[in-house]
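Contents: one structure, followed by commentary.
A single protein chain has been omitted; all remaining protein chains appear in their positions.
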């Protein structure tokens, strides 16, 4: 099974709202693109149910943030912000995007149900879509070649959304240029800055996770499936700090 | 934090009985030594409470198996087979061995309590020992330089001993020379072959786990702590087969 | 509460796709019919989203397999393969079938969500249906007499779909005539044989579970509800092998 | 593997204190002995740390209760009431008793740690003992023939001690003569009646569990290992009431 | 952050069927109204799928029960009894009610899925609604002022519906006048009395939970989110009885 170098395979990240990806894992995306991996962001609403910011403003903010992160971005229409439902048609639409982008790595919101309802519903449908993208006979997307991803990783928009039954993987985002990119991408969401200090909260989280991981700043991701490795050489670092 | 190449850092594996390591993860040890990593096995009883085989026979079998796997081996005396208790003195003794061998990777039996009582007790004490090896003031081992491992990975001697709350990592052991080494190391335990077909059971397990991992044969290990990675390039394979 | 002998009460098994039941628990069905229990299979799609096999072929394969297992079979239309959604109307339709077949035992796919999305959705709706079948006032099925099943047991199409929070019950399928029937029922799904060796995988699983259960081959089922027993005489065998 | 009828194989029940067995599962013991199964109770302290009752009184009460339940009883000395520790020597002592009594069914206190410390420690050691009883080489008990039990079932002395991760099995104890025996066995513990109304509490629990099980009164037991069955005929009753 | 006294903020309780609230937590509602807190009950079907009682009868029974409990009541139409589905439109409708009633405390059925399907679906949507009530931009309810509740507490209609992963909070309902109100509110559901003795079952549950809580009768509620307290003075009572 010869394989093109994984760092060239794209990263495909799904977000329910214009700012979810940047706040939850913008540092990871910055790191990947800085290493040369293409990243594509798919935003599934325009944030129109939020308390602050118009749809137009929020789309523009997300586009600016994606540019800062070195990623391409697109917006799709599912049921609208705060209206997302689990539907087979949505999952198939997402599967079609997977077949087009053909990513190695998929990022999706965690499945913890005690968070914004759009988050776990989107995460559920992205997971379903990763399966549907492999099945040859799904009529709506039969014109696109089947595709199998390598890994589906969940992100958590807040600490509450971190799955308690999945062991996290910490991505080291301590490098100052990565941190700066992440911060600027979060700050691009100007309309969301008025009520709470989300940027400070995410940097606090990354600092605490950095303590856990033995680095300065870290972001946790949660793998949906077991890893498969060729040898233990892959485990040169673990989060054994305490 | 410059670091010597991890594949040169030793693997240190603890087993409660002379055949546990070979049956649970002999294929992993064979793979690591075949890649040039030193491996050291520490066996904490002589299997004297088993139904078959004398202590002398079982030690000889384990030594033969270790040689086949390309690993060094030593036997230590704790409380004796089927008599192991959780004691601070034992954990400190294990910590001393960790300081001497200075491994990157530590293997220990899983902590699932519904298995042979020696298994989870040893696993618990190895985990404690990995901490104690870092603390400077433990009097009994103060003459040995502190050491921090990179990862503690648990193995499961049987399917029942696989932790249900830790996501496994599958090690691909499909290569025919690795499989052959593993099989011969298991078969070296001649005294244990008389009652049940343990070799066939482990190969059946590895085949089923291979199906799960998308390879021919795989062995699951269970990380005690989160992984820390520099980028997602590490995730080029996942067990998304079904 | 006098009761007709349970072995005469039918088994009703729901499958999302034409081959799910045979691969997951064909051996159990063969065993039950060989003991004289009527078995009825309800397949909720024609497998039209699979990579291989036309709907016509797959229906024919399932009919052949059911005949081999000594079971009757019917196909119902819900949302179609890979399109299943959780809808009250579906659950009520399934409840109507339960009222008609009046089974003691119900088999359904497990509720583990990290598998084919049709599986856990069908399992959820079968569980709901088992409740709705008892409620007298559901308008759509008021013409059918209420029915209470004895037990709902989940099957797992793959090892990944085995619920980790339910203790399995192992059904001994070691008898050579049962194994032969199971194997031939799986092999009846000719169209699914081209890509992966599903038959070998299921037999490997049954062999490993046989090791766990102290028999040659076993299939795990997962009870939705506590068992109720008259005495401990029912527990003459347990899976204490290691 | 020919097998003597399971209902003739003894039941062996371990209790940490003189009244634990009667309060937790006296109705089950009464039912089994009424069906002709021999039952032997092993009490591991004399209740000397309790607030009420002397050791002598409590032993006499337990003997009276055992007689009412139709069971034999013996007292063994481990570390004393409220002093129990997990020791290999204790487990081996219990394994020796298992080899002598040769039970099909073993009853032990549940492993929930948030209860009286003697309870879960005894439960842990009974589980270990069930393994050790099978191992041929344990020196202290080599003069006794190895023995493998069929099932280890945990009982819960209070609702808090019911394991939340094991599906209960409900034993129907609704028959008036069984209930009467159970009640009289509990009431035999006169010294414990002065502070709280334990008898009323257990009958309340049994009534609630009866509601859950669809009978008048039921007692839950929690199997340590999967059941192995020959067919689904065993599942003629399930606790599907709501 | 000055705050009006919490006991004046209303309690808002959602029920899927006319009798769920009374049976699950009528004693809690009686206690709160007796302390002067306004309580409003929202019933989301007319119980038309139940085995006994017409819609008209059941609405009248619920109105009588609410009056006994000192609560106001309204009926809303979602999908109908036994037909409830998780829809964004429903959650938004519930969020609108939250904005109108502006409660401190929200009661909803638990999310345990192995119960009547209407229960956990309503619970899920009430939780979603509590979030949506805070978001300023949800178009359908933009005319109502945003509202943040203090706590969402789940109730369990039966013992099976008690979440096993949330620590209960026991509400002491032992006072005779509270118990009498609760009992009369349950007995107001005359149409449901014909088949099973639900009243006796709930009183048995409350008695057992009273034993656990160290009082005569108690009802468990399950908080969706961590509590936030100013000091430990709040913890003057705990359920440490055994």
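Order of writing sets the labels: A, B, C, D and E. Residues in every chain begin at 1.
Assume a contact is a pair of C-beta atoms (placed from the backbone, for glycine too) under 8 Å apart; a residue touches a chain by one contact, two chains touch by 3 or more.
Keep in mind that what you see is a predicted model, and the values were worked out from it rather than measured.
Peer 1: Could you list, sorted by label, every displayed chain in contact with the chain left out?
Peer 2: Result: the unshown chain touches A, B, D, E.
Peer 1: Please pick, from B:97, B:138 or B:218, the residue that touches the omitted chain in the full complex.
Peer 2: Only one of B:97, B:138 or B:218 touches the chain omitted from view, namely B:138.
Peer 1: In the full complex, which residues of chain B touch the absent chain?
Peer 2: Considering the whole complex, chain B reaches the absent chain at 86-89, 91-92, 111, 124, 127-128, 131-132, 134-139, 146, 224-225.
Peer 1: Mind listing the chain A residues that contact the chain we can't see here?
Peer 2: Residues in contact with the chain left out: 115-116, 157-161, 164-165, 201, 204-205, 207-208, 211-212, 241-242.
Peer 1: Please identify, in ascending order, the residues of chain E that touch the omitted chain?
Peer 2: So the residues of chain E touching the unseen chain are 3, 6-7, 11, 28, 31-32, 35, 37, 104-105, 130, 148-153, 165-172, 212-215, 218, 220, 223-240.
Going forward, only the chains that are shown with their structure count from here on.
Peer 1: Starting from the defined contact criterion, work out which chains touch chain A and chain D both, please.
Peer 2: Touching chain A as well as chain D, we find B, C, E.
Peer 1: Which integer distance in Å separates the CA centroid of chain B from that of chain D?
Peer 2: The answer is 36 Å.
Peer 1: Could you say which residues in chain B touch two or more other chains, in rising order?
Peer 2: 116, 165, 212
Peer 1: Based on which chains are in contact, what kind of graph results: line, ring, star, complete or other?
Peer 2: Topology of touching chains reads as other, fitting no named class.
Peer 1: What are the touching chain pairs in this one?
Peer 2: Contact pairs between chains: A-B, A-C, A-E, B-C, B-D, C-D, C-E, D-E.
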